[in-house]
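FYI, not all chains are in this one, though none of them got moved.
Chain nomenclature is as follows: A, B and C, assigned in order of appearance, with residue numbering initiated at 1 for each chain independently.
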């Protein structure tokens, strides 16, 4: 799964985005192969809610239960938490609220952890959180797509 | 390019995301074919800047020059503008500033316009703006990925 | 109800503001005459609440029940929703919350829909939402005036 230019493999953030966006698509397999070949830890999940707290908790729980982070280490929990909040801010586009402003979300999220590729040899790992789905009124068809992305060192 | 379930084609927002994210990848062709088959108007562009105003202007200009919107109609300019601001807020994750807080962005953006598929027959068109790239210090390798997405009726 | 200069009639936003602000005043009749003469659709309502969601729902319901928007068209619901959120942000002045930060609002709101006058012939319609009233502690006399205004193409 090289870039068209053939020069680099997909970076961690792009893989998190594709993992969340392509869940229903056959390309998903290629994305997962790439994740495995680069030794990334990853997981996916779904959450639908009007309460922002449920969305945050669902992503946090998925990361802990699937060993993306070590739930006994505050450093890792802290890193993940800020990545999730960034993703939530990114979905909210200016207002960090869902139910309080009468909107609901239905999201597929992906969490990816591993090394960053780039010009500098970055020691240590990073975590990317991407959530893709719909945001809108609590009525079928009265919603549109949204994507949120957060990133942090871990 | 059907979903794995075979039931629906890719929606407008997902196509805008994939168009921005997969610019360097062979899958780009499939994304473009899908865009054409659904009669979407679309364009792509690149912008690197510390000034937020340059990013906004670059996306706006690309949309006008490639006839995604009619630059003589304030309604269309207004719709696009708010979609761009949403994408910028989404990239900024809580702070709607780039250079003022000493960060620079290098973005590939995609603009897609067309009908929304879904449970309700939505009359009229919508516009999706997605910008994907890097955000960080003005120093090679000291940046990480980010994605922003905005959506509006047009 | 021409401007003093005699050259133009009142624009849509000004009428929405005056409709909300002058509910208790005899000038209200003149404002309503002007709204009718320009073929604007409009409605007014009142809401008092600590929960922001109630304020949003009250405005949305009034617009639907009085046929300012077509509740079956997501485009129109989407347009109104963003105009309401803008008005709420405008009232909140930096914090998009009421009850969560221990303040309550008592608002008269006006919703106006129609064409925009101006230098360019704008095809299509726009929607203006204005809410005027008090914001403050949940105790009589411990509140002060506030006004919020949102605007969108529809």
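Simple rule for what comes next: contacts are C-beta pairs under 8 Å (C-beta built on N, C-alpha and C of every residue); 3 or more make two chains touch, one makes a residue touch a chain.
Because the structure is a prediction, the values reported are computed rather than measured.
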Since every chain is the same sequence and 3 are placed, give me the total copy number for this complex.
6
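To be clear about the criterion, only the chains that are shown with their structure count from here on.
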Suppose each chain is reduced to the average of its Cα coordinates; what separation in Å results between chain A and chain C?
37
Between chain A and chain B, centroid-to-centroid distance (C-alpha), Å
19
Among the residues of chain B, which ones contact at least 2 other chains?
116, 120, 122
Flag every residue of chain B that touches chain C in the complex, lowest number first.
72-75, 78-79, 82, 116, 120, 122-124, 152-153
Contact set on chain A toward chain B in their complex
1, 3-5, 11-14, 17-18, 21, 24-28, 86, 89-91, 93-94, 96, 116, 118-120, 122, 126, 128, 130, 132, 140-142, 144-151
Which bits of chain A are touching chain C when the two form their complex?
95, 97, 99-103, 136-137, 141-142, 144
